[in-house]
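Here the complex is missing a single protein chain, while all its other protein chains stay put.
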Amino acid sequence: MRGKRMSLKGTVPGIVLAASLAILLFGTVARAAEPIKIGAILSVTGPASFLGAPEAKTLEMLVAETNKKGGVLGHKVELIIKDSGASPEKAFSFAKQLIDEDKVFAIIGPSTSGETMKIKGVAEAGKTILLSCAAAEDIVNPVAKWVFKTPQKDSDAVIKIFQQMKKMKISKIGVLSGNDGFGNAGKGQIEKLAPKYGITIAANEVYDAKASDLTAEVTKIKAANVQAIINWSVVPAQAIVIKNARQIGIKVPIFQSHGFGNIKYVQAAGAAAEGVLFPAGRLLVADVLPKSNPQKALLVKYAKDYTSTYKEQPSTFGGHAYDAYTILLKAIGQAKSTDKEAVRTAIEHLHGFVGTGGIFNFSPTDHNGLNVDAFEMLTVKNGKFAVLK
Amino acid sequence: MLGGMIAVTMHKLVPLPLAILFAVVLTMIVGAVIEIVFIRWLHKPSVLRMVIITIGISILIREIALHIWGESVRALPYFTGSSVSSINLGGVYISSQVLWVVGIGALAVAALTAFFGLTMLGRQMRACAANRDAARLCGIDAKNMVTLSFVLSAAIGAIGGCVVCPITYVQYDSGTQLAIKGFTVAILGGLGNSTAAVGAGMILGILESFSIWVLPTAYKEAISIAILLAILFVKPSGIFGSAEAARLKEF
Partner (left out) sequence: MERKHFAIAGFAGLIVAIQLATRLTGTEYFLTQLTMTAYYSLVIVGLCMLIGYAGQISLGHAGFFAIGGYVSAFLTTFDLKSHHGAFISLMERSGALVSRQDIYGGTLLTVHPWIACAAAILLTVAVAYLVGGPVLKLKGHYLAMATLGIGIIVYRIVLGTEFLGASDGISEVPGFPLPGGLVITGDSSSRISNYYLAWGVVILGMVLLLNLIRSRVGRALAAVHGAEDAAGAMGIPTARYKLHTFVLSAVFASLAGVLLTHFNGGIGPSEAGVMKSVRYVAIVAIGGMANLWGALSMSLVLNYLSLRGYFGTYDDAVFGVILILIMMFAPDGLLRRHLLSDLKRLVSRTPAGEEAP
């Protein structure tokens, strides 16, 4: 009995194992050299899917467009998207795989700051350009040689809000933030920058990003008797915050982060969204921008292409991937080669590059290239985004 | 989750009440199909096995929902009023949708209590829950009862989803957390007692809301789970359940 059991334990799994490994190891070795390979590590599913999904869609759309035009410098572009589900360990695994095995030219992503920080070292060691779509300041500060990022800095968003508050003579605020990376980073910047603008934080609450009711939290803020509320989070909680706040009778202005930049949340919040103030890139108000704005043509085209391809409104997050991809192609074009080092240097010398997030001015000490002007203060009027006047 | 999602999708085509009705019926059918496909034909499954299977199914539904509806958040409009209108009751502001939730919740509990206490079918179901073999000996078709219970709980879940989703929104993964919380409440109240479950739900909700005055809000979710563990350790029959009754059930 025991003998038979043992033999089965050893042999059956052994055969399965050997067979699967044989297929894995030797079935996937063939490769062609011609196209430029671009890897993308995005959270297409999981808790950060609101970032990764539009980013992945945008990249697919852009790569198809490039290849239809005949590629870049005569090379076709091959896109390898890896869904990390916002797990750092997967991002690490995929980064290693893309660099060591697929030998990609550059990596776009990851979508979240936590993942980007985990693979920063991998990109440095592998001498591969990493264009992160995540917002955190730490990604490019201090500067790592191969790591860039396209979203606007959190600190600039906070500065934009504080500048607006100064105008409105607000000095005592309540802060709410979600417990995801986005909320965490924003909260840190608010706490850091508030003293500089003479603003005191009277209440500071962190809530679960998946929370479905925040009445208790806003009640606590209300009790602190503040002049304004800043909420720093991503869907769906940020729409719930404003609803709950208005329901318990809070009348003070509510500021949101640039994470509010998706018309779906305005629709979800309904009437409560009216008058909400938030800083954002100009993509959301592309239609109403003056013709003189250098970003207008690009933004309108992206919005039109995205809407017609995917039958949904673009969000600023997809724009981050758009910028990452176009910056990379532009740099390849300027370097006139597919040498990684040359392209990396070319990115560092991009000036006045028009993207969805703003006008990028890179330098060896600034791997983000955007400043506070990338933001426009927006508000919600009649269920639509509008520029605050 | 499924109920809310289907209702939102249908609401684009038909008026609200019809959309909700459709969502509830469709979710009931899904519940029945799941039971018939995955559970019914198993020969005397252990409870643990069923638990693992249902966990697997919930993952599957979530992933299917992700691929059908995508990752975006959706919501139904408020049944009456709008998202900012509220009713002032002696200084306390209550949204009209909250009244809908409470009202429909009370209605559901009343209906369930009546069903289990007064109708033959309801009594048969309770008999099956208490002791399946004995119930079968009395001529009750236990298998149909299990299917029925799946359909019934799917219907209630769908109604719940439709009613709260104007407030909380619905996303492909909004079910999991609710399921865990629901289980906590059910155990807290003692399984198989819907009135006690409501009481337990209120206690849990109040404790959770108050916990944020003492602890950072980020730990709110951990509080309700800690309560669940404490109850399981101390009095597995729930705070309102009787220990003797629980012992008779075959878990």
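As written, the chain order gives the labels A and B, with residue 1 at the start of each chain.
Everything below uses one rule, namely that a contact is a pair of C-beta atoms (placed from the backbone, for glycine too) under 8 Å apart; a residue touches a chain by one contact, two chains touch by 3 or more.
Just so you know, these numbers come straight off a predicted model, no measurement behind them.
For the options B:38, B:79 or B:115, the residue in contact with the chain missing from this view is B:38.
The chain not shown here is touched by just one of A:161, A:206 or A:299, and that residue is A:206. Across the entire complex, the residue among A:82, A:160 or A:367 in touch with the chain not shown is A:82. Touch with the chain omitted from the figure is made, among A:101, A:341 or A:373, by A:101. The chain not shown here is touched by just one of A:67, A:93 or A:379, and that residue is A:93. Although one chain is not displayed, its contacts with chain B can still be listed: residues 38, 42-53, 55-60, 62-64, 66-67, 176, 180, 183, 187, 216, 218-219, 221-222, 225-226, 228-229, 232-233, 236, 250-251.
Mapped onto chain A, the interface with the missing chain covers residues 3, 5-10, 12-14, 16-18, 20-21, 24-26, 29, 44-46, 82-83, 85-90, 92-94, 96-97, 100-101, 112-115, 117-118, 120-122, 124-126, 136, 142, 144, 179-181, 183-185, 206, 209.
Basically, only the chains that are shown with their structure count from here on.
With each centre defined as the average position of its C-alpha atoms, the distance from chain A to chain B rounds to 35 Å. By the touch rule above, chain B contacts chain A in their complex via residues 66, 70-75, 77-78, 82-86, 93-95, 164, 167-169, 171, 173-174, 177, 208-210, 212-213, 216-218, 220-221. Those residues of chain A that touch chain B in the shared complex are 45, 47, 49-50, 53, 179, 205-208, 210-213, 215-217, 220, 235-236, 239-240, 243, 246-249, 264-265, 267-272, 274, 312.
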